[in-house]
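Shown here: the complex without one of its protein chains, the others still in place.
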Amino acid sequence: MPFTLEQLTARFGGRIEGDPAREVGGLAPLDQAGPGHLAFLANPKYLPQVETTRAAAVLITEEALAELKGRGDALAERAFVVTPNPYAYFARVAQVFVAAAAPRVSAGIHPSASVDPSARVAETATIGPFVVVEAGAVIGEHVRIDAHVFIGRGTAIGEGSRIYPNVTIYHGCALEARVIVQSGAVIGSDGFGFAPDFTGEGDARTGEWVKIPQVGGVKIGADVEIGANTTIDRGAMADTVIEHDVKIDNLVQIAHNCRIGAYTVIAGCAGIAGSTTIGRHCMIGGAVGIAGHLKIGDFVIVTAKSGVSKSLPKAGMYTSAFPAVDHAEWNRSAALLRNIDKLRDRIKALEANIQSKGAPE
Amino acid sequence: MPFTLEQLTARFGGRIEGDPAREVGGLAPLDQAGPGHLAFLANPKYLPQVETTRAAAVLITEEALAELKGRGDALAERAFVVTPNPYAYFARVAQVFVAAAAPRVSAGIHPSASVDPSARVAETATIGPFVVVEAGAVIGEHVRIDAHVFIGRGTAIGEGSRIYPNVTIYHGCALEARVIVQSGAVIGSDGFGFAPDFTGEGDARTGEWVKIPQVGGVKIGADVEIGANTTIDRGAMADTVIEHDVKIDNLVQIAHNCRIGAYTVIAGCAGIAGSTTIGRHCMIGGAVGIAGHLKIGDFVIVTAKSGVSKSLPKAGMYTSAFPAVDHAEWNRSAALLRNIDKLRDRIKALEANIQSKGAPE
Partner (left out) sequence: MPFTLEQLTARFGGRIEGDPAREVGGLAPLDQAGPGHLAFLANPKYLPQVETTRAAAVLITEEALAELKGRGDALAERAFVVTPNPYAYFARVAQVFVAAAAPRVSAGIHPSASVDPSARVAETATIGPFVVVEAGAVIGEHVRIDAHVFIGRGTAIGEGSRIYPNVTIYHGCALEARVIVQSGAVIGSDGFGFAPDFTGEGDARTGEWVKIPQVGGVKIGADVEIGANTTIDRGAMADTVIEHDVKIDNLVQIAHNCRIGAYTVIAGCAGIAGSTTIGRHCMIGGAVGIAGHLKIGDFVIVTAKSGVSKSLPKAGMYTSAFPAVDHAEWNRSAALLRNIDKLRDRIKALEANIQSKGAPE
């Protein structure tokens, strides 16, 4: 299914520079593109590749195109689609090509699936083999639920959502439209809540951790993506909330009663402890840990591997991680850090000594 | 199923102050409670809410009630259940309300489940759709095993345990009574053990990592809870052991031949390397890493994000994590830390200089 550039801009916008009848039948990076490909220039440092690419057409910004022309490059053979955001344009076109290339999946419920009679499954939804849909669940239009997924009682999956194999969504959760959940993710597991009930000290300590029933749910807004093996706990009393357009990577832990603001992205291996609120448009780096009961404002960036133990109400970038260096060198610095109070004391002694000698003559 | 306060105290203990016939039919926080609710005061800072709550009754300590009375508050309309631990009391009552509200699940084996004829499944157990129970496994009384769970050959699940959907428990493991395993958890996977068998240096290095068969099992004591997508490896020769009343959060890794002492809690994203022993009543914070072959004593607290590389035999609180601060400020401190030896040298030079000038006159 090739597109002419004219068809492309009719659908996705942008201005054509070159032959509008030129066809593109696939996408590729500038340096790997062949004659039928659409390529894109997102980073100015690859400008020279535009001159040498074999791509049929290149997605480009006005500014980059002007610079190319300023260089006096012979662009006669080239065709361009000019757009303020070539990378996003590329992504949207790629989605269409990929969807067209994917095998057709027929709507309907696989005969091996176990769907409770009281669940409502839209006719356009696709339910894969060995899926379990419990009582009262609601599966929206064009939802696709892959093999081995578990949907608990009363849980709602919004239209156009895609749930990959082996995902578990407990009872009483609600996903809005177009949510994507990668394999192995768990949504709605019990939050980690126990009331300590112990008496006595030391070896005489007896008692138990009394489980607090977790009766809140998980609410997930439209256009959220959740990565493989990520876990999102249900709330204790109120819900855990993931607002719309949040993107969460793999192996992320989101504890009970968190609220993650719209458009925020959370990279892999991060963990957010209970009842913490994160604002909108935040970027949480890989393996970041955020303690419980904090408030993170809008537009906060936390760099990878950092730990957050206090609220960060103000927009900005925050860090507490060191980059790895030579092991022996690190150990020397670490030993000095452990004794940094001794350095401070030596400075103090020097200051006292100097002062006792009076001001310099 | 409302309770009168009299019925409540008959079952859970505590002393009634107010009308023993007053009924409670649900639980809620002080500030959200309605007239039929039981609320609780666990934290003295919420004492003012007790004066304004609409709750039918409040769980409270003797001390807090005395303080309320000391304030001269008009408590005539109030009813209290006085208990030394209102939060634990609340949790126990909540468990009963939640269990009563949950849909009845009939005992028995779902027709789609694959249960080996040599497995022993108690008549009161519930086995969900597509569950696999292998040869020789033993499923105790009132156990509930949800959809898509795998129970390997010879594994025993103790009475009253609850295994949520998509859990995998390998062969040769044993869970005692009332263990809860959240979805996606894996128990009994092979430990990470390989014998290096290489010769030669640099590019000439050849050989292989020879897998050490992992023939130990996993033993899990009574009343343990294991979080979603947590992994507990089987032992190499001896067993990996989780003692009773241990609570483990989501995405925690427990390597082969660890032993975790009773009542210890481990927060999300923590990782414990092989053959490490953790004592009783410890609290391991989120994203903590503990190296292998260490001994952690009883009553040890490791704060979130810390790394433990030496044994910690003594009770106490241990830390190695920094809180995130402004990125530019952090980078300045980090650069100075990397060159802290130069600061030390400058101090040394100053000391030498001062000394060569003799003691102050």
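Chains: A and B, in written order; residue numbering restarts at 1 for each.
Just so it is clear, contacts are C-beta pairs under 8 Å (C-beta built on N, C-alpha and C of every residue); 3 or more make two chains touch, one makes a residue touch a chain.
No experiment lies behind these values; they were computed from the predicted model shown.
In the complete assembly, the contact with the undisplayed chain comes from A:Arg344, out of A:Arg15, A:Lys69, A:His293 or A:Arg344.
Summary of contacts with the chain left out: across A:Trp209, A:Tyr263 or A:Tyr318, the touching residue is A:Tyr263.
Contact with the chain that does not appear here is found for just one residue of B:Arg11, B:Lys211 or B:His293, B:Lys211. Remark: the omitted chain is touched by one listed residue; of A:Ala107, A:Met237, A:Ala304 or A:Met317 this is A:Ala304.
The omitted chain makes contact with subunit A at the following residues, 28-29, 85, 87-88, 90-92, 94-95, 97-98, 103, 110, 112, 128-130, 146-148, 164-166, 180, 182-184, 223, 225, 227-229, 245, 247, 249-251, 263, 265, 267-269, 281, 286-287, 298-299, 304-305, 321-327, 330-331, 334, 337-338, 340-341, 343-344, 347, 350-351, 354, 357, 360-361.
In the full complex, subunit B touches the hidden chain at residues 112, 114, 130, 132, 135, 148, 150, 153, 166, 168, 170, 184, 186, 189-190, 192, 194-198, 202-203, 205, 208-213, 215, 229, 231, 233, 237, 251, 253, 255, 269, 271, 273, 287, 289, 291, 301-303, 306-310, 312, 316-320, 322, 325, 332-333, 336-337, 340, 343, 346-347, 350, 353-354, 356-357.
We adopt the following convention: only the chains that are shown with their structure count from here on.
Note on chain placement: the centre of subunit A and the centre of subunit B lie 26 Å apart, centres being C-alpha means.
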